[in-house]
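Notes to accompany the following structure.
The complex is shown incomplete by one protein chain, all other protein chains being positioned as in the whole.
This part shows chain A:
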Amino acid sequence: MRAQILAAGFLAAASLLGAGQARADADNFTEVERGKYLAILGDCMACHVGSDGQSMSGGHMLETPFGRIAVPNLTPDPETGIGRWSADDFNRAMHEGKRPDGTHLYPAFPYTSFTLMSRSDNDAVFAYLQAQPAVKNQVDRSTLPFPFNVRLLMAGWNMLNFTPGTFRPDPNKSDEFNRGAYLVEGPGHCGLCHTPRNLIGGDKGGAHLEGGPLQGWFAPSLTADRRTGIGAWTEQEIVEYLRTGVTHRSTASGPMAEVVELSTSRMTEADLKAIAVYLRERAPAPAASNPTPVAATDSRMRAGEAIYLDSCAACHVGNGAGVAGIFPRLADSQFVQQGDPTGVLRVVLQGAKAAATPHAVTGPAMPALGWRMTDQQVADVATYIRNSWGNAAPAVTADQVKAMRSVAGGH
């Protein structure tokens, strides 16, 4: 009888191990599990996912302002992946942005943030990656056009934009704040999208986390500004947004929907809270930008109001209040009031899909409206949305819509 119980227990344990970690052996199971969570924090999957949708065998093309980069294979395949790398090699890539042979990686790989990660965290991520099944997938790593295909150029880029660093906790702040700082600035690499880029693609100095355009979207400001940033968000709202992808204030869509689905919705509550604490306490609001709203009597606003009534109000409601849990609120929305209207135009023209998480499973979608409106009509309704119900943001021009249309495609 006792033998049977033992045998059953052994079988159960073996099958658990088998299901979870294909190649983990007993002596580094904890390390691998820690690495798995760190890989979630870093959202490695978002870029490195292979065509199988399961492995990190890479291969898909990442759009950058300088050309398209094929994302490398991170599985332990010795020929096409990182199977021949050592933990030192991996740490060097994360910390210095260099390959084992000393050549430079491109900063589409956020080593500018990962450089803050500790050696022990990098080792854990490496252990996790090495424990995954190897997938053979040869990725062409030289897709950038001249001159950006010259990797040595990155030495100069690094001189201007990058210093290898280590994370230094602020002794005057709480452990929670410092954990949040590590997550946001290190593995989470939030600044890759939420910090505007300079001309050569580095962080724009003095504008950390102030929001920026990327891949035809706009990552909103994360500063304490109440109109465009998170100044009015409570800690609980930030946690809820990152965990579920939706709050009464906003709904994650576009690239952020991916981040929520693959990364933040799988983080621990404590880590989400730490991120919220850090974002809220990180820095005082920059000099308030309070543009005067476009007057309601303006002809663009009148046309925009008519369009809104006919095309938007059915879901977002006449007063821009939306419907909690399904249709995002537009009044007092940060996304809507960014200085750059890219995000709003993208959503109006192309439609959008909200994040779907285990906590908010629906993932409601907005239909594309570009097919039934001219550039001027889209501009007018965007101007109206950005300047009604207390909102204020620069008016949108038909030229901006035209430019967005060429990115968003469609009719």
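Note that in this section a contact is a pair of C-beta atoms (placed from the backbone, for glycine too) under 8 Å apart; a residue touches a chain by one contact, two chains touch by 3 or more; residues count from 1.
One rule holds in what follows: contacts and distances are computed from a predicted model.
K.L.:
Can you pick, from "ABC transporter permease", "MerR family transcriptional regulator", "Cytochrome c-type biogenesis protein CcmF" or "Gluconate 2-dehydrogenase", the UniProt protein name of the chain not displayed?
P.N.:
"Gluconate 2-dehydrogenase"
K.L.:
Which candidate, A:G156, A:G205 or A:G410, sits in contact with the chain we can't see?
P.N.:
The single option touching the absent chain is A:G410.
K.L.:
Taking the full complex into account, find the residue in A:A93, A:M267 or A:I307 that is in contact with the omitted chain.
P.N.:
Checking the options A:A93, A:M267 or A:I307, the one contacting the hidden chain is A:I307.
K.L.:
Among A:L62, A:V317 or A:A398, which residue is in touch with the absent chain?
P.N.:
Of the candidates A:L62, A:V317 or A:A398, A:V317 is in touch with the missing chain.
K.L.:
Determine and list the chain A residues touching the chain excluded from the picture.
P.N.:
303-304, 306-307, 309-310, 313-315, 317-318, 349-351, 353, 356, 362-363, 365, 367-368, 370-373, 377, 380, 408-411
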